[in-house]
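These notes are about the structure you will find just below.
Subset of chains shown; positions unchanged.
Read from first to last, the chains carry the letters A and B; within each, the first residue is number 1.
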C-alpha cells in the first residue's frame, strides 16, 4: 500500500524518471485556505543544489493542485498535488541496469516485481517521492495549526558541527550520514492510543517510510537502556502534567503527555557514493568494480529534516482528526 | 485501534485486573494444526517469577481457544484466545490512584478517557496484554514455518553480561533497562513495499506497540550515521543477493534482501522502581514522596525478547499472506 493515515489519508505515486510524482490527500478538513504558496518554503528546504553536498539535479518542483480546492480553500474532497518531472537523464541509469547498486533497491525491486519495475533512478523507490510527502506535510502543518514541529540535523558523519561533517565528506570524496532530531511543541495531553496506535508506533511507521532511515529513538532513547528507573522516570510536577525531566520524550504509555515530544533518527550515508564500489553484474554473473553515475547528494541527511517534519505533521494531523481535536469543517 | 495487520489481523483486549486478557485473530490460514500446547513454550518464556529480577505475580496463563479451531486445526474463521485473570490484588492500586506513577500511563490515561479508564494495575495499558501478543506470535511463527526468529537480551543496565546487569540492579535496589536484539533467518527476497509498508515501518510500528520500548535500529543503525557510504554499502556477491557485509540489516528500499534481518530495541528501566519517587498528588495538588506498591520486575527487559519475537512473527505472517507466499488454506 502506498497509503498512510486513517482519516487524513495520503496516497503517493510516481517515479523518479517517469512523467510525474505526486500525492492524493483524502480527509483534509473543508475550509482550509490553501494554495501553492503554502508549500513553497518546505519544498525549497528539501531541494538539492543549494549547499555543498547536495545534488546538482534541479527540478522546478512546482506543485499543481488538480482537485479539492475551490476559491482558495479546501472543499473536503480529495486534493491531488502533482509535480512534473522535467529534468531527467534516464540514459545514466539504463547503462547501469545490469549492475544493481549496493544500498539501493535495484536488486530487490527486480526480484519483487519480476523485472517490470521502472528501474530508472530507483523508479518508484526514489527519494524524489519525498517531494510530494513534503507537500502533504506542509498542508498537515497548517491543519495542526499551533503545534510547532522542528527537525534539524544535529550530527553529520559523526561531527556535531554539521559543516565540519560535510567538509570531511568532501575531503574524503565519500558520502556520509547523519542524525536528525525532531522536536514538537504545543501538543495536547493524550494523543495516541495504547498498543498499536501508540504515538511512537505511528511516528516510527511514517519515519521509516522515508528512504535512508536506519533507526529512531524517543526521548533518552537507547541511552535509557543504561539508566536506573529512579533516574529515568520523569516526576510529574503540576496538574498539566509538566515533568521535571523529559527522558520519556513526551510520550508515556503510547500517549503524549503534554511535554515536548522529542525523537532522533539515524540517516545512513548516501548509497550513491562517488567512490568505486563492487557489485554483481547480473548479466555476466561476475563481480565488478564500478562507479555510480547520475547526480547525487554526498549527504542525503541534509535534505531529511523537512521530510521528517512532514511525516510528523501527517501523523499528527491524522491523530488530531481521529481524536476529534480538529473538525471536518474549519470555521 | 487495538488491531494490527491487513490479512493476518490481530485484535487485543482486556485489562490487568479485569476479568481477562486475550486476542482475536482474523485471517489465519485454514488447516494449520493448532492447540494450546503450541503456545506454552513462548508463554513460559514470557512469564515472570522464574529468575531474579522478574515479578513474583504468577498467573496460570493458560490459553483457552474459544473459536476458530475444529478437530485440532484452524478453520479459517476467527480464533479467539482467552486468558483469565486470577491472581489480581487490585487494592494495591486503588490506594495509589491519586498519585499518578511516573513513567506509567496513569496520568495521560485519565486525561484521555475522562477518568472512565480501568486504572487498576495500568488497566488496558498493562504489560499483561503482551501475554495474548505472545500467544498470537506463537501462531504466527507456525504460519511462517521455516523462518527462524530469535530475539535475545544483549545488554542489561549497560552491561553486556546480562547477569552482571541484574546483580547491579539488585545491589542498587533500583530497576534497569536493556537492549534486545532480534535476528531473523530464512526470509525470501522482496518482502515489504516501498514507503509506507516498508518492512522497517511495519516492524517498528509493531515493536513500539510493546510497552517500555524507547528505540529501534536496523542493521548498523545509529552507528551508520557515522560511517562513509563506501564502508556502509553492502556489496552484492551472488545471484541470490548475498552481501559481503550486512550493515543494512537485511532490508534495502523497505524490502528484505535475503540476508539476515537484524534489529535492536532499547527497553527502558521498569517504571515501577522500588526506590522512593516523587509525583503530584492530584487530590491535594501537592507533590509527594511515595513508594510504588504492587509486584513488579526489576528488569522488564528480561521478559521482552519473546514479545519482540511475537510481534516480528505477526508482521511477517501478515506480509507473507499479503504477498501470497502463504496460502489461505494450507495443504
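As a working rule, contacts are C-beta pairs under 8 Å (C-beta built on N, C-alpha and C of every residue); 3 or more make two chains touch, one makes a residue touch a chain.
All values reported here derive from a predicted model rather than from experimental measurement.
**Student:** All chains share one sequence and 2 are in place; how many are there in total?
**Tutor:** 4
Rule of thumb we're sticking to: only the chains that are shown with their structure count from here on.
**Student:** Would you kindly tell me how far, in whole Å, the mean C-alpha position of chain B lies from that of chain A?
**Tutor:** 26
**Student:** Touching residues of chain B toward chain A in the complex: what are they?
**Tutor:** Touching chain A from chain B are residues 1-4, 6, 12, 100, 102-105, 107-109, 111-112, 122, 124-125, 129, 155, 157-158, 169, 172, 174-179, 189-190, 193-198, 200-202, 204-209, 211, 213-222, 224-239, 241, 243, 247-249, 252-257, 266-273, 275, 277-280, 282, 285, 287, 301.
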